[in-house]
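The complex appears here minus one protein chain, its other protein chains still in place.
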Amino acid sequence: MQSKIQVGVLGATGMVGQHFVRFLEGHPWFELAWLGASDRSAGKKYREATVWRLEGSMPDRVAELTVEECKPGNAPKLVFSAMDASVATEIERAFADCGHMVVSNSRNHRMEADVPLLVPEINPDHLKLVPLQREKRGWKGGIVTNPNCSTIALTMGLAPLVKFGIEKVLVTTMQAVSGAGYPGVASMDILGNVIPYIGSEEEKMECETQKILGTLNGGSVTPLPAAVSAHCNRVASVDGHLVAISVALRDKAGIESVRRAFDEFDPLPQRLNLPSAPKPAVLYMEDKDRPQPRRDALRGNGMTVTVGRLRECPVLDYKFLSLGHNTIRGAAGAAVLNAELMRSEGLI
Amino acid sequence: MQSKIQVGVLGATGMVGQHFVRFLEGHPWFELAWLGASDRSAGKKYREATVWRLEGSMPDRVAELTVEECKPGNAPKLVFSAMDASVATEIERAFADCGHMVVSNSRNHRMEADVPLLVPEINPDHLKLVPLQREKRGWKGGIVTNPNCSTIALTMGLAPLVKFGIEKVLVTTMQAVSGAGYPGVASMDILGNVIPYIGSEEEKMECETQKILGTLNGGSVTPLPAAVSAHCNRVASVDGHLVAISVALRDKAGIESVRRAFDEFDPLPQRLNLPSAPKPAVLYMEDKDRPQPRRDALRGNGMTVTVGRLRECPVLDYKFLSLGHNTIRGAAGAAVLNAELMRSEGLI
Amino acid sequence: MQSKIQVGVLGATGMVGQHFVRFLEGHPWFELAWLGASDRSAGKKYREATVWRLEGSMPDRVAELTVEECKPGNAPKLVFSAMDASVATEIERAFADCGHMVVSNSRNHRMEADVPLLVPEINPDHLKLVPLQREKRGWKGGIVTNPNCSTIALTMGLAPLVKFGIEKVLVTTMQAVSGAGYPGVASMDILGNVIPYIGSEEEKMECETQKILGTLNGGSVTPLPAAVSAHCNRVASVDGHLVAISVALRDKAGIESVRRAFDEFDPLPQRLNLPSAPKPAVLYMEDKDRPQPRRDALRGNGMTVTVGRLRECPVLDYKFLSLGHNTIRGAAGAAVLNAELMRSEGLI
Partner (left out) sequence: MQSKIQVGVLGATGMVGQHFVRFLEGHPWFELAWLGASDRSAGKKYREATVWRLEGSMPDRVAELTVEECKPGNAPKLVFSAMDASVATEIERAFADCGHMVVSNSRNHRMEADVPLLVPEINPDHLKLVPLQREKRGWKGGIVTNPNCSTIALTMGLAPLVKFGIEKVLVTTMQAVSGAGYPGVASMDILGNVIPYIGSEEEKMECETQKILGTLNGGSVTPLPAAVSAHCNRVASVDGHLVAISVALRDKAGIESVRRAFDEFDPLPQRLNLPSAPKPAVLYMEDKDRPQPRRDALRGNGMTVTVGRLRECPVLDYKFLSLGHNTIRGAAGAAVLNAELMRSEGLI
């Protein structure tokens, strides 16, 4: 792989877009060469069009790029979509139609039957939907999505237990404010408080989890036939969605087997040495009070999901905690890892 | 009831003790007349012996009382115990032996077979254990306890549903820092963070709930034969423990019946007009994002438990939220309400 | 005073308007009878037009009032203005022109030469501007304003020292998020952070302080000829603006005299027993680490300003802290106290 693949970001000036800009900086395979945003920003330098809200500075090279309209014309073949759900549907389809591979963080196409909802550590075979998608829709390109930021912490925590047969999942989330974008949650709402409601989040977690853990059957995914129930809450943390999981398993494995499954989990992206695949993918922490959002979300450059406190559950079988960095593993990093797998599989 | 009943507080200088001092101020039945604390404080005025950590000022009248040793001699018949668990066992027993009625917030005696773990709205009949306790232990007084601060939010939220037959309970807590006393949780641990562990809290919630919702059979309580599983977490709120509950019911009641049960809940303390019994005992809030700790914990002077977001649970039957003020409904106020019921029942 | 005076609130559905609604509930002189808001809300019940964001519930009686357009027609003679600065200028003038007395929390008219910027404890004589204002503008009513929420903590803290001759004031604020309204400060900006900038706040504090402490000379106020310099910061507190003050005095009083001045401060509203005048107006706390926003802002129902830590300043003469509740003493309560003084002086 001599020269880098040029990539673009749709919706580059928003918060998720900024996360893509930062995550792609210094990437060994991809070079950010194109920035798309609303008409209001088009024609300006990225530096002028963007209020940078992340820690540290905007990368100098990107700052000087000129923002373009979100039209397929001159964009690179591979584009990451950080677009707001209110506009993503039509634009992503237009790009896919014109031959672009759209690796999207937006929720719009996640649940469509021919669109992979991809987590490379869990369901890399779902990429086989892409040729079917092209055929069915008459597209030259395609759309591949990553899950919602809270779903990723849940499904990655569950992934090592899939081999025992997951039958029921009850999860309660404690989600960081960065998950709501900017300005997002009002400080009057969250200081010294918990908001026990996030619009559509519970529904998304429940159905996305079933699709991600589902089985590819011919041309579509059969959802995992497991009951999934989510309680979603916003708490006063900045980064990192922590989820408390209870799970019922078909195979009544002993706690030592379950504990060992976390250590033995060795999924494809890690074996392929994909650049953004963290090692380990899932880290079990032995301490009695971990994982914790502020202390653990950034492990593995924000790509490792940390779990802990595995114990028996008096209602289902086991209970434990899982933590994922919502803007990295749950957004920009997830999409980039998806693209790396697609590159590795020859789809890009 | 012409003149007030004199009462004392064991462990009066600590955080829980301060909550008793504040809650008893202006009480229509009880007058705080005696303060017990460690030898180090005995002999000093309360003002001198205490670093007041609550909002507002120490009540002037109490500030001038002289702190005494925690010995039964001159204390009033009715004493509230705010003692630390490390010393409560022997001292509470010594007081009970000498004819004092000890209404305790400490955990030490809660799970003993002949000691009521009392929530007046739920199990007022458990007070019938007191005569048995006296007989068995040869005490002239007795010990009555209230539950842990997180258990109360759970059991009060469940109480209106008891009539449907509770079979399984899965609860995840988001608990305020005031529940850990002073200095309690280090700010380095909680700012922008969640601590997914509170020592012994899950075990306490599970077994206390079964006892509170249990049935008095002859001389002891048969625990509710329901599986109870708790995930306990500390979050960056100041007051108010919020709990997310999923519950399985024996009678498969429709959601309207369950919803109505919260409004129809009309327990004994409210019918008796006990001074600290809030009306309503349990308030169902219709808003989509309530209850919230900072905005709702103080309803009903901190004695009303607020619930909300009742919806069907894909794993068990229903899920909803419950919130209780941990230092009022979950500590000082709970014990005072216990004493009011005991007075009403002629036990004091 | 047999029957209550009917009053209205302009801008009743916003955050400041909600504070007026709550503060006026149960007022012994005034009865809230009229609510004005934008065209969008007019015609609806207050309950329907308003997302209530304060702790506790919307007062039942007010909830049933119908919101009206902000037009002078049917409103009571006395109206409190909680209007946004973007619209307040014209509407307040229209009401004053039609014979209403507008007691405004908006910043728009504060610095006009014939408009009192009133703090009843400090400059009650500035009310003499009202007749001149009427004459000059041909109004049947008038406009009286209260200062910005941070200015009040500064000027009330300084008020007891006015007798020593204030020559220089250097103040650094640590302001609560509620001062920015709703949604106001984004949680992403303030969690674990300080924002060292609040638009126009420093300029307001500097010039408002000079006017409040200024001298009425014939038909206008001569500003206090003291240099005032402000550093304004937003911190992660909910209510209460804390300000650190250094001051140079003309009379080189000893520290005991200065300390005593806080205790001896006995201004007019307290001597008149105005209903919202707290006693004391300014409370000096002896503890080494007070006042603190969360623990002290609500003293005197949020109307007492607390000060502490008086000590010598190596650069100016003395330094100390002052704390005022920004939405009560710094907004709704300030305006109501202004109206009480005006009633007492026969202006209403």
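In order of appearance the chains are A, B and C, and numbering begins at 1 in each one.
Definition applied: contacts are C-beta pairs under 8 Å (C-beta built on N, C-alpha and C of every residue); 3 or more make two chains touch, one makes a residue touch a chain.
Predicted model only: the values in this text are computed from it and were never measured.
Chemist: Considering the whole complex, which of A:75, A:191 or A:310 touches the chain not shown?
Modeler: Considering all chains, including the one not shown, the answer is A:191.
Chemist: Could you tell me which of C:174, C:277 or C:339 touches the chain that is not displayed?
Modeler: Here the residue in touch with the unshown chain is C:174.
Chemist: Considering the whole complex, which of C:6, C:66, C:89 or C:193 touches the chain not shown?
Modeler: Checking each option in C:6, C:66, C:89 or C:193, the one touching the absent chain turns out to be C:193.
Chemist: I'm checking contacts with the chain that's been left out. Which of A:294, A:309 or A:325 qualifies?
Modeler: Only one listed residue reaches the unshown chain, and that is A:294.
Chemist: For the chain that's not shown, point to the residue among C:27, C:134 or C:319 touching it.
Modeler: C:319
Chemist: With the full complex in mind, choose from B:31, B:189 or B:289 the residue touching the hidden chain.
Modeler: B:189
Chemist: Can you list, in ascending order, the subunit A residues touching the missing chain?
Modeler: Against the missing chain, subunit A presents residues 55-56, 191-192, 238, 294-295, 298-299.
Chemist: What does the interface between subunit C and the hidden chain look like in terms of residue numbers?
Modeler: Output for subunit C: 168-170, 172, 174, 191-197, 206, 227-229, 231, 233, 235-238, 242, 244, 246, 288-295, 308-309, 313-316, 319, 321.
Chemist: Which parts of subunit B face the unshown chain closely enough to count as touching?
Modeler: Subunit B touches the chain not shown through residues 53, 177-178, 182-192, 236-238.
Heads up, the rule we're going with is that only the chains that are shown with their structure count from here on.
Chemist: Interface check for copies subunit A and subunit B. Shared numbers divided by all numbers used: above half gives same, below half gives different; which is it?
Modeler: On the two sides of the subunit B and subunit A interface, the residue numbers are mostly the same, over half being shared.
Chemist: Please compute the angle of the rotation superposing subunit B on subunit C (C-alpha atoms), rounded to a multiple of 5 degrees.
Modeler: With C-alpha atoms aligned, the rotation comes to 180 degrees.
Chemist: In terms of CA centroid distance, which chain is the most far removed from subunit C?
Modeler: Centre of mass proxy via C-alpha means gives A as farthest from subunit C.
Chemist: Using CA atom averages as chain centres, what separation in Å is found between subunit A and subunit C?
Modeler: 48
Chemist: Return the distance between the CA-based centres of subunit B and subunit C, expressed in whole Å.
Modeler: For subunit B versus subunit C, the centre distance works out to 40 Å.
Chemist: Which positions in subunit B are in touch with at least two other chains?
Modeler: 191-192, 238, 294-295
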